Structure formats: structure tokens, C-alpha cells
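All protein chains but one are shown in place.
Should a chain be cited, it is by its letter among A and B, assigned in written order, with residues numbered from 1 in that chain.
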Amino acid sequence: MTATTEATGGPVVAQQTAGGMPVHHIAIFAGLLALLIAAPFFFYPIFIMKILCFALFACAFNLLLGYGGLLSFGHAAYFGMASYVCAHAAKVWGLTPELAIICGTLVAGVLGFLIGSLAIRRQGIYFAMITLAFAQMVYFFSLQAEFTGGEDGIQAVPRGHLFGLIDLRSQESLYFLVLAIAFAGILLIYRIIHSPFGQVLKAIRENEPRAISLGYRVNRYKLAVFVLSATLAGLAGATKAIVFQLASLTDVYWTMSGEVVLMTLLGGMGTVFGPIVGAAVIVTMQNYLATFGAWVTIIQGLIFVVSVMLFREGIVGVISKWTRKPL
Amino acid sequence: MKSRFVLAALAGVLMSGTAYATDVKIGVMNDRSGIYADIGGEGSVIAARLAVEDFDAASKGINVEIVSADHQNKPDVGSNIARQWYDTEGVDVIADVPTSSVALAINEITREKNKIFLNSGAATSDLTGAACSPNTVHWTYDTWQLAHGTGSAMVENGGKTWFFLTADYAFGHALERDTSAVVKEAGGEVIGSVKTPFPGTDFSSFLLQAQASGAQVIGLANAGGDTVNSMKQAAEFGITQAGQAIAGLLVFINDVHSLGLDVAQGLVLTESFYWDMNDGTREWSARFEEQTGNKPSMIQAGVYGAVLHYLKAVEAVGNKETEAVMAKMKEMPTDDPLFGKGVVRQDGRKIHDSYLFRVKTPDKSEGEWDLYETVATIPAEKAFRPIEEGGCEFVK
């Protein structure tokens, strides 16, 4: 996958590959959609909605790591802040859910712009440490700010009526709203990856000096993908606030940043479907291991170690290798 | 949803197949891995089991199943588990739930699903105030009780001037605000306070500010690791030796045990329960210790008391229908070996005596867990916030 970009490099060829969706991708998306429409009849709907929110979050993160080559260790900041703003907008300002979600998403985008413009000044591990440090600042802010409710979080957020019409207290309507948001978000990410912009990103990831010499203003591209990723992470966070009817410190804490890295790594970074699989696995695991206390942390650590040592392509990466199809 | 229907039908078949009249499922949810794991955790599950054992549920036609989960102090994890328990696993009652944020979330869900919430672990007095719910019983303690117990008793014993070390977040601010009000009301004076970053490890700088203020009492408006660290460092800087008293506003016996008497001696604090109060508490605590290796905290004791009282109510009503059982729990006086006789108030607040303890000096302590001496007993009617001041809406 990376070899082709290496070989072709320039923007002209990149535009050609940005054409229609390969058939097997269409098939997978369609299958996924069918599966998800049927899922609430077999599984606990809120559980599926949680997976959907995290799948979108992980895909947004993967846009930055897998395609931009930038490891952010502070994505909880956008996810969590969006969730706070959305909860506040819905509860205190009384906005309808779609407007509240948009508010949260926009704030995440602005935050992403502020942090991103500073963070892209350094590369590699410094970048990771800087994003982590800024996320920690956002955490402290959330802890102390009046509107976030400190450690109590914002509780009992009303789900409200979508467009003022559809009552989201019905679990079915809510489910399909979340499904629509997550799916639209993931398709948008897919579109970005396969656009000329996405091709340039891959070129930068593979060989930054070369991209510079080709005349790309690398930092602008990096900032753009950073902001996009933060915004979409925000969309996931804001949606989560409506689903769980609360926004809390968990979502801005650095362990959340670690979890999204884990989901992406496990599923397969730089693959389209990897983060979705990773999110599903991790959320399911947390769900079933909830009774085992600190074992959740230990197992997550083990998955990290195993993934890094033996399994760097991730689940979907390995399948992609077997089937010889980019997934 | 279809699956739920099938499950319900299945459950119905199973139920009719057993000899028991009532099946009750109690979910003990708390922190099993984080900072509150020691004051609740598995110990609370064991406490709940002891309650079932002592009640002898099986012979009374009540089949009790206890499940447990770790909410990791995260409201989203907690509410996820609660919804799932209520929606798909047939849980009737959720017990314990420390950490105010999680407790408030469970409080909402329980009301929405019309089940029963027996809280023992959370501190926030909002559970029987602004956020009160007809489905909730708040058993063991709350912030109002702690602030009033410690605040007024300290002033009465001569601690007129106060300086607060306040954890800089909503909980710390609330604790400082409540305690300040009590101190002033009792004729004391607050001469200063400093907001400390949360969570913090180094409190030396703030302790020196407190020392420089010359206040008679340094109030610790913080919890958990912050309290432990500030106590440890206060001892290091010789603050108590120099004559200032330290008042912990949210300290549990496990914190004192972990600090050791050298460090914690002289600390004054309020609790609702101490294992070494009478034969009843000593005997029960010995059984508890056999299974856990620790003496019970007041939270674990509270889980025992609450579950026992709930089972009695189910027996009296004859089924587990929420309204009837809640009404019974509030109507019937409580009586258990740990908290003695008491009552569950209309707003869900359990009322019992509360105690002001002072941590013993090492030479007076006769064992690992011989930690407290009683300074004062605050009678039940004075220990908790009067019902009309709470602002609970459904209580008219």
C-alpha cells in the first residue's frame, strides 16, 4: 500500500487513485451496515452505540496516525471537550441534540487547531509528548471549570428531540441516529484518505523531505489533518454524551488517549476497517472484564505489548495481507 | 427489543421452576481497582453476602443472587453497567457505589428504570438533596454529616481558627464551603485557605502556608490520596507537634491504617461506624476480617446494613415490587448490629448516630486496627441535614 505511493509520489497519479471505491470495500461497508441495522435486535443497543462512538473516535485517530504518521497521545482532549460542550449545550442551553453535537464538534475543531499549530512544530516522540502535555492541561481545565461540574461531570443530559421532532428517548431512534452519525463520519474519513489530500499525507508520512522538495507546504497539510482528526474525534465524543446522557472526566483523562491508540494499533493502523475492529474488541473486552478490576489494565497492557512485538499490522492488517487486498 | 422479550419469557419459565417465592438479584457496584477499592471493593460484596447469610434468606422464601462489577470510578462505565444490569440481567437493586459522580449517574438511571438504589459509598449530600430520588436510600454518611460532625465538634473543643487545604475541584470546594459555614456558625473563624492542585503529591508548600497562618485547626478538604499525602507531609514538617490540629473531612479507617499511627496520630475525623464499638460490631467485624483480612470500613458496614434492611422489607411486603418495598423500608425502623436502631427518612436519608474520633497515639494502640478513640457521639437527630434544608423535591 505504501509502496505505491512511494513509487508514484506526485499529485497527478494520486488523483487517479482517488477515484471510485473498490468493489470489496463497497461490499464490506454494505455488509457492516446491514449487520449494524440488525444488531440491536440481538445485542444490547447501548452497548452497540458505545462501540459505534469509539469506532468513529478510533477512525478519526487513525486518520492522524495511520495516514498522517503523527502519533498523538492527547486525543482524549478533543473527545472529552466535545462531550462536555455538547452536554452543556443540550442541558443548560436547551439546544436540540443535533445542534448540541455540532457545538461540541466545532469546539473540538478549534481546540485541535490551537494545540495542533504548536504540536506540529516537533516530530515523532516529541510530538507525542507535547500532545500528551496539552491534553493534560485540558484535563486540569475540565477538572476546575465551573461548567464541567468537576468530578461529578455533567449528569442527566436530556436526549431531547432530533430537529425538534423525533423523540430520542426511544432507544430505536437514538440507535439509528448514532448509526447514521458514525457511519457518515467513517465514510467521510474514507473519502479524505482516498482524496488527493490523503495521497499527499501518505507521501509526507513516507518521506517528508521529499514531499517538501516536491513543493508541498508540509506543515499546512499536517495541521489540516490534525484539525480534521480532532474535529471527528469531537463528533464521536459529542455523540457519546447524548447516548450516555453524561459527560465526565474519564473522557478527557490521558488513559482515554491511551485506549484509542490501543484500539487503532490492535485493529491495524493505516487500514480503513482496522480501527472499527479494534474499537469493537476493546469495548467488548472492557465490558466483559469489568468485574475483574485491575486486570483490565493489565490485559490492555499485554495487548499493547503483544501487538507491538508480534502483531504490528493489527488484526485487519493481517487479514489484508492474507487476502492481498487493501482493507 | 425482541431479545429482551425472549429473555423475560425465559426468566419467567425459570422462576416458576424454582421453589422460591421471590428471586432477588443484587448488584454490588463499586471501585475494585482504583483509589476506593480498599474502602469498598470486594469487601462490600462480602458484606452483602454476610447480610444474606444473617437474614437467612433461603429459609424465608427469598432467593438472593449477588453479582458485582467494577465501575472504575468512571460515571460512563458505571451507567453502562447499571443499564445493562437493569435492562438485560434482571438486577433489582444496586448497592454501594462510591464516588459521587458515578453515584449520581446511577441515581438517575435507577429512577428512570424504577428499581432500587442502596447507596453506601458516595459522599455527596445531593443524593438526598437536589438530586434526590424516591428510588434511592443513602445509607452510611454524607458530606453534610462529615462537615458538621468535624466542624462543630472541633470548634467546641477549642479549635476556633481554621485554615483549609482545599482540593481544587467541585468536591473540595463544596467540602470547604460547608465546613466553613459550620465553623462560623459555631463561633469559629476561617482565617485562610489555599486551593491545591488535584490530584497532588506534594503538599509541603501549602502546609507551610497553613502553618504560617497560625490557625489552630488545619482542615483537609480533600480525599483519598491527597489526604494521605497531606497527612504524611504534615507529620514530616512537625505541624501537629507544633500545636496545630489537623481535621480530616473525608478520611476512612483504611486511610488511617495505611498512614500508620506515627503519622496519623491526633487526627480528628467523623465516621458513622467503627469496628470496635460494642460486642455486635466486634463480632461481625471478626467474621468480616476472616474473609477479607481487613477490618470493615464504614462503607462496607453500610452495605451490610442496607442489604439486610432491604431483605427485611421484601419479606414484609411479600414481593419485590419497587414502590411497596421502598415504602416498607421507610416505614419500618432499621435495626442491625452495626448501626443499631435507626430509620430511613422520606428523602431516602438513613439516620443514625455519628461519631467524632481521634486517632490514637502509637503507645495507646493495642493492635494493628486499634486506631480510634471516641471524642464525641453526635446523636442521630443532629447528625444529618434536616429534611427541609435539603431541598428534595418529592418530599413535601
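Operating definition for what follows: contacts are C-beta pairs under 8 Å (C-beta built on N, C-alpha and C of every residue); 3 or more make two chains touch, one makes a residue touch a chain.
The definition used in the following text is that contacts and distances are computed from a predicted model.
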| item | value |
| --- | --- |
| The complex's invisible chain, by UniProt name, from "Cytochrome bc1 complex cytochrome c subunit", "Branched-chain amino acid ABC transporter permease", "beta-galactosidase" or "Putrescine-binding periplasmic protein" | "Branched-chain amino acid ABC transporter permease" |
| Given A:55, A:86 or A:128, the one touching the chain that is not displayed | A:128 |
| Selected residue (touches chain absent from view) among B:263, B:314, B:351 or B:392 | B:263 |
| Where the unshown chain meets chain B, residue by residue | 33-35, 37-39, 41, 168, 191-192, 194-202, 204-206, 208-209, 212-213, 225, 228-229, 232-233, 236-238, 242, 254-255, 257-260, 262-263 |
| In chain A, positions touching the absent partner | 71, 118-119, 121-122, 124-126, 128-130, 132-134, 136-137, 140, 144, 254, 258, 261, 265, 293-298, 300-305, 307-309, 312 |
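Here, only the chains that are shown with their structure count from here on.
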| item | value |
| --- | --- |
| Geometric centre distance via CA averages, chain B-chain A, whole Å | 38 |
| Chain B-touching residues of chain A, taken from the complex the two chains share | 40-47, 50, 140, 143-144, 149-153, 155-156, 171, 240, 244-246, 248-251, 286-287, 290-297 |
| Chain A-facing residues of chain B, complex | 1-3, 32-33, 37, 41, 67-72, 74-77, 79-81, 83-84, 87-88, 99-101, 104-105, 108, 124, 131, 168-171, 173, 197-198 |
